[in-house]
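Only one structure is covered here, and it is reproduced in the block below.
A single protein chain has been removed from this complex, and every other one stays in its place.
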Amino acid sequence: MAFVFLKTLGTGVVMQRLIAVGGLLVLIALSLPAMAGKAPPVSEDSQACLDCHATATPDIVADWRRGLMSRTTPAMALKKPELQRQFSAAKKDVPAALRNTVVGCAECHTRNPASHADTFDHEGFQVHTVVSPRDCAVCHPVEKSQFQQNLMGQARRLFIRNPLYMDLASKINGVLKLDGDKLAYLKPTPADEAESCLYCHGTEVKVVGKVTRDMGDFGEMTFPKLSGWPNRGVGRKNPDGSLGSCTACHTRHQFAMHQARQPQSCSQCHKGPDVPAYKIYQVSKHGNIYNALKSEWNFKAVPWTVGKDFTAPTCAACHASLLVDAEGVVIAKRTHAMTPRLWVRLLGLIYSHPHPKKADTSIIKNKDGMTLPTALDGTPALKYLISPSEQARRKKNMTKICLSCHSTQWVQGQWSRLDASIKSSDAMVAAATGLMTRAWKQGLAQGPAQGGSPFDEYLERLWVEQWLFYANSVRYATAMMGADFGVFANGRWYTTKTVLQMKAWMDKQK
Amino acid sequence: MAFVFLKTLGTGVVMQRLIAVGGLLVLIALSLPAMAGKAPPVSEDSQACLDCHATATPDIVADWRRGLMSRTTPAMALKKPELQRQFSAAKKDVPAALRNTVVGCAECHTRNPASHADTFDHEGFQVHTVVSPRDCAVCHPVEKSQFQQNLMGQARRLFIRNPLYMDLASKINGVLKLDGDKLAYLKPTPADEAESCLYCHGTEVKVVGKVTRDMGDFGEMTFPKLSGWPNRGVGRKNPDGSLGSCTACHTRHQFAMHQARQPQSCSQCHKGPDVPAYKIYQVSKHGNIYNALKSEWNFKAVPWTVGKDFTAPTCAACHASLLVDAEGVVIAKRTHAMTPRLWVRLLGLIYSHPHPKKADTSIIKNKDGMTLPTALDGTPALKYLISPSEQARRKKNMTKICLSCHSTQWVQGQWSRLDASIKSSDAMVAAATGLMTRAWKQGLAQGPAQGGSPFDEYLERLWVEQWLFYANSVRYATAMMGADFGVFANGRWYTTKTVLQMKAWMDKQK
Partner (left out) sequence: MAFVFLKTLGTGVVMQRLIAVGGLLVLIALSLPAMAGKAPPVSEDSQACLDCHATATPDIVADWRRGLMSRTTPAMALKKPELQRQFSAAKKDVPAALRNTVVGCAECHTRNPASHADTFDHEGFQVHTVVSPRDCAVCHPVEKSQFQQNLMGQARRLFIRNPLYMDLASKINGVLKLDGDKLAYLKPTPADEAESCLYCHGTEVKVVGKVTRDMGDFGEMTFPKLSGWPNRGVGRKNPDGSLGSCTACHTRHQFAMHQARQPQSCSQCHKGPDVPAYKIYQVSKHGNIYNALKSEWNFKAVPWTVGKDFTAPTCAACHASLLVDAEGVVIAKRTHAMTPRLWVRLLGLIYSHPHPKKADTSIIKNKDGMTLPTALDGTPALKYLISPSEQARRKKNMTKICLSCHSTQWVQGQWSRLDASIKSSDAMVAAATGLMTRAWKQGLAQGPAQGGSPFDEYLERLWVEQWLFYANSVRYATAMMGADFGVFANGRWYTTKTVLQMKAWMDKQK
């Protein structure tokens, strides 16, 4: 075909064009050595790791090589304009020894050895298994500090310190034994807890001994024995005493931002009936656009330009990412606290409420002395919750993101819908709670006032589903525009059905 | 590597080949100016919009630029061979002023200003917020007219005019209040209706006043205040009196056909337990092929060539798209009515039935005077339903699509399976309805004959789930070949369980 074409043009033109095109190719060719030739150095320590682990755990090494940290030194990161930086340490705070090598195995797994209870001697290196947010904070101090203010960063602490949460967990995860004519609960095992609530909230990873293993070609080796491991819960307690797990979202060992920006990352903990965020996103217009068009988007760009890099938000876009407009003006600052953009907590405990002031919500006591932000009659524990003006400030931050694509009228309409769904779903929680309270009073069930758990009878389970599954689904469905989950898929169909069912059940007991 | 290679060939051959390859590159280079240089013009009015909105709503503008309408004038569209055209107006019907500019902001948002109650003065332009099917019909009259004959185009009207539907909606969405020992329903708020049934069926968007806002750098502006907004329901009533919303599937402002052709678009309204089409597609062989191989397909080609552009159907392929075979012969004409390919309505009301003759189904009355196409005993309201010969005609249209990939025997086997699933699922609806009717007669529940709603008691809810969730799931599972939804995932397991449960419940009441 090329030959045929040549006949239609004079040779001079051909050569001229050829040189022009060739020049472009030369440009590419010339820049290749610059790109390929000057790979920044791996530290000696990390190279020692790689020498064995390329064979021992090939996928870990291959995965790391695909990531940005294997190709970037802190010095290189510091040279980038601030908005393009995925690195928040000041130059002065980066230890000199780390500045000019890429972030490899040793840089993380031998960091802060003294504070790590899981540090052990491994082929002459003081290595620890569990890299913690405190280790990551050498280069990412802002992210670490923000994440501590995030409910997720405190997800273990706020959970295990809350006696009501622990009671609920023990009634879900404890094994029931039939003893004569009665059912009795056994205490949940640590493994069952780790495979249910603590899978996301985070286990405590502790050194509980040593173990020596025959590692084949590598001979015998001794390692610390860990309990609570594996776990990648966002609020994990680490062997260095720190809380959190960066790899919950930034999956090791590629740590790819372009993965964390995609909604599947969040789906690991936010897909169940209690927090159906991912399922709702999937059937929303935003999710529809993402799923149909994402192959045309750029998930790697920093900052993330609305319209240019993506045309509909993912979870990260609205809740975490640094967003700019086409002219580079910042629409939203990056946050790992999430809270700057969240004004109301849709997860009802047992009603929705203004966001808590502090991430460790186990300090909250409502008017009835329960460790919940709202009382059974709906009264919020305002002392522990953000003020209306703080709510307004946060709502404005989120609104600014919405306005990149929607008119003010559109967004205000959306917020008034959200207010309405909050109100009606809370009213349906009130109806179910009214029945439950009456059942406790009438002796149809044994509640806290009768010395019983509120979570271990069939009627109580219906009541919990009302606020934990269905009312939440209604609110999230409006917030994220996935209407199925506001009606037939765990939505209003179920908030009304559950109340009718509870009433019918109670009527029959009499 | 290139140098090494050069040594193995004589220079003459190298130069000859080089020129040949270069010539090919020149061919590409020469065609680039033609492609890039002659961008068709944006109208002056639209340019005025873009001047501000590129900053004010950057994603809207960026999204529009990605779409075909930002790069195509009606004149260009009219030059395409008919089968390649996504434009259905005749040349004579396109206003001269629109012919030679691309379809920009002003072309749609200032169209038909007099008929739009939401028209307002915006920087000197008579702009309206809500672009309606009547506006789109300037270029797409056939699509608009077909969509009016689609159940979706009438989805709001057929819903709000049907007293049974409205009763069901009020018993799902109304808030229940505990009043002494009794439960009482409050009327659902417009916002709750908009966030549940009307989210998909469509709200009425009405101008209810004016609002003046401080638009920052742009100063104060006055806009019409809209109720029922935002909404993208398929049967929406617009401020110009028209019905429908093209952007429900053709998401603004890219309006990408390659999005509408992907199943996620349909999932926005067809994923719930009432119409689980998308969930069934996902686990079907068709969905499996789509999900695994779609990156190799061409979702943009018009017409859409079976086998070349895609190797398994999406929702659009079977229900809407213009399909041709490898030789360009039409397999199926494009339809926005959908009905030419649908002979039986799988959505049971309360039994499945031949498709209704008219899209506005609120005119239907069955033998018992109910606004449903079948009576409680299964008798269809034949007067309002298509005839067996029309059913046969439509079935043939769909069959022709199936035959692109399947043998006649295969397809006939599939249809006989569908007939069987319809029959057995209808029989299971009859069993549940028999029990429900008996319960009403025996006073175990208050039905219409007793002056009650058929939707506000626990037993009645089980009965509704039987026909609205489970029987539908069984039928859709066979139609779309996702067997899980015919058995354990809301399928036959539940149609039999529900009847056993209703019977056990009734037996205990006595």
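Note that the chains are named A and B in the order they appear, and that numbering of residues resets to 1 at the start of each chain.
The working rule: contacts are C-beta pairs under 8 Å (C-beta built on N, C-alpha and C of every residue); 3 or more make two chains touch, one makes a residue touch a chain.
Since this is a predicted model, take the numbers as computed values, not measurements.
The omitted chain makes contact with just one of the residues A:Asp45, A:Asp426, A:Asp456 or A:Asp484: A:Asp456. Among the residues B:Ser170, B:Ser242 or B:Ser421, only B:Ser421 touches the chain that is left out of the figure.
Chain A meets the missing chain through residues 18-27, 29-30, 54-55, 57-63, 66, 129, 171-178, 183, 188-189, 191-192, 194-197, 199-200, 211, 213, 215, 223, 225-226, 229-230, 232, 251, 254, 256, 258-259, 262, 264-265, 267-269, 271-274, 278, 295, 456-459, 461, 468-469, 508-509. Within chain B, the residues in touch with the undisplayed chain are 1-3, 5-6, 9, 14, 17-18, 20-22, 282-285, 287-289, 291-293, 295-296, 306-308, 311, 325-327, 403-410, 413-414, 416-417, 419-421, 424, 427-428, 431, 434-435, 438, 474, 477-478, 482-484, 486-489, 491-493, 496-497, 499-501, 503-504, 508.
Basically, only the chains that are shown with their structure count from here on.
Separation between the centroids of chain A and chain B, computed from CA atoms only, is 32 Å.
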